[in-house]
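A short worksheet on the structure shown next.
For this depiction, one protein chain was excluded, whereas all remaining protein chains were kept in their positions.
So, subunit A:
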Amino acid sequence: MNGPRRFPEAAREALGDSQLRANLRRATHTIRDRRAAVVAEIGEWEALREAGRAIKEATMRHLDVHLEALERSVTDRGGVVHWARDAAEANATVARLVHEAGAREVVKVKSLATDEIGLNDALAAEGITAHETDLAELIVQLAHDTPSHILVPAIHRNRAEIAALFRRTLPGAQGVSDEPAALAEAARRFLRERFLGARVGVSGANFAVAQTGTVCVVESEGNGRMCTTLPEVLITVMGIEKVIPSLADLGVMLQLLPRSSTGERMNPYTSLWTGVAPDDGPQAFHLVLLDNGRTDVLADATGRQALHCIRCSACLNVCPVYERTGGHAYGDTYPGPIGAILAPQLHGMRGPTTSLPWASTLCGACADVCPVGIDIPGVLIHLRGRVVAQAARGDVPAGERLGMEAMARVFSSRRRYEAAQRLARAGARPLARGGRIEHRLPGPLAGWTMSRDLPAPPAQTFREWWRAR
């Protein structure tokens, strides 16, 4: 994991890495262009988004009912449901189930929930090896790295770096070239043996249908199908917010997610399973329902909508802050705009992620693309208010307080924010060198630039440009 650094310090380092920024810029722009093209094909897109938003909102407001229904449906179909209050409880449950299956290895599908709880390390401490099977997650795992994007976790690495990594660490890949096809082939050969021999598979879930007990995993490579089909035992770890009421709701989500995520009409593979199917796939199925801070998020009537997220990553790809800093600067499993509203709440509004609500220009691009209509800027402002209120109560080191209050005042109104941008432009241009401000800003903002570079403000803001069109 990244050290427990606050966003501004981590971002400063990331901003100095030009390879990282070039990789990120290319990736985010490519995916967002694809997304725009396939979204434009759907005439009723806004109605779909509104349906997605309404489904999520209604589900959250009755989450207890849907969770109990899901538990009943899964159990009726031969699955076993486990509940976990926190990461430690979830990890202990998975480890126990793996031991009970008599296995020392598991194959894993990419899953943010299991990243969040640090499952791989917890299993390692129990003598169990977890093999990540998604190509990007394998790259991240071999490099002892952390994901930097929720859809394409290794996007901060280029092909030459990946080839060097494979030659050094992947059995049987000593001579591999740096062609993406050759690298994928090397991963295929290495992982195929793991799939064919696996006794236990571990997955997350994109959705789970309360009414039927059906769990859904959406993916591209086929590793998800392998992990959920070939092992004898399947363990799925799922955040409690992933439940949706009915198959009709799943129909809406399956239209929203792929187009928003990879910019495809549909992702290559979507697996749906309902408990245990006789003679087809794992003959034991365990579903671990994870809280780990989610009920704290639920308790905030404004912040609650962060739980609507379907992890498409569209908001990352349009975010001007993410594009420049990358995912690592956020210091959490959930980076980008969604991370800025979800991570601090999952951590109970404590610790370094409380700086994330300020990792935004409030430009609103995230809210415009979000397929389930989360008002990310609104939640950011709300959370800034919570952090400032905590600080006023003395819950936060005094040094941070003044700056936060000033920032909160500026950011909490569009008019003040735009005025501050104009002011910054007038005042800061003379301080800029090579597009960055490395000197201390005068006055109350001095503390801000002491520990971080600021990009020099552009001559015209987006909003000004837009109005002038």
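To be clear about the criterion, a contact is a pair of C-beta atoms (placed from the backbone, for glycine too) under 8 Å apart; a residue touches a chain by one contact, two chains touch by 3 or more; residues count from 1.
In this section, contacts and distances are computed from a predicted model.
Within the choices "Lactate utilization protein C", "Transport permease protein", "histidine kinase" or "Sarcosine oxidase subunit beta", the name that UniProt assigns to the complex's undisplayed chain is "Lactate utilization protein C". Residue A:27 is the one among A:11, A:27 or A:363 that touches the chain missing from this view.
Contact between subunit A and the unshown chain involves residues 23, 26-27, 30-31, 42-44, 47-48, 50-51, 54-55, 57-58, 61-65, 67-68, 77, 80, 82-85, 89, 93, 133-136, 139, 152-155, 158-159, 162, 180-181, 183-184, 187-188, 191-192, 195-196, 212, 214, 220-223, 225-226, 229-230, 240, 245, 247-252, 254-255, 258, 262, 264-277, 279-281, 289, 291, 295-296, 298-299, 301.
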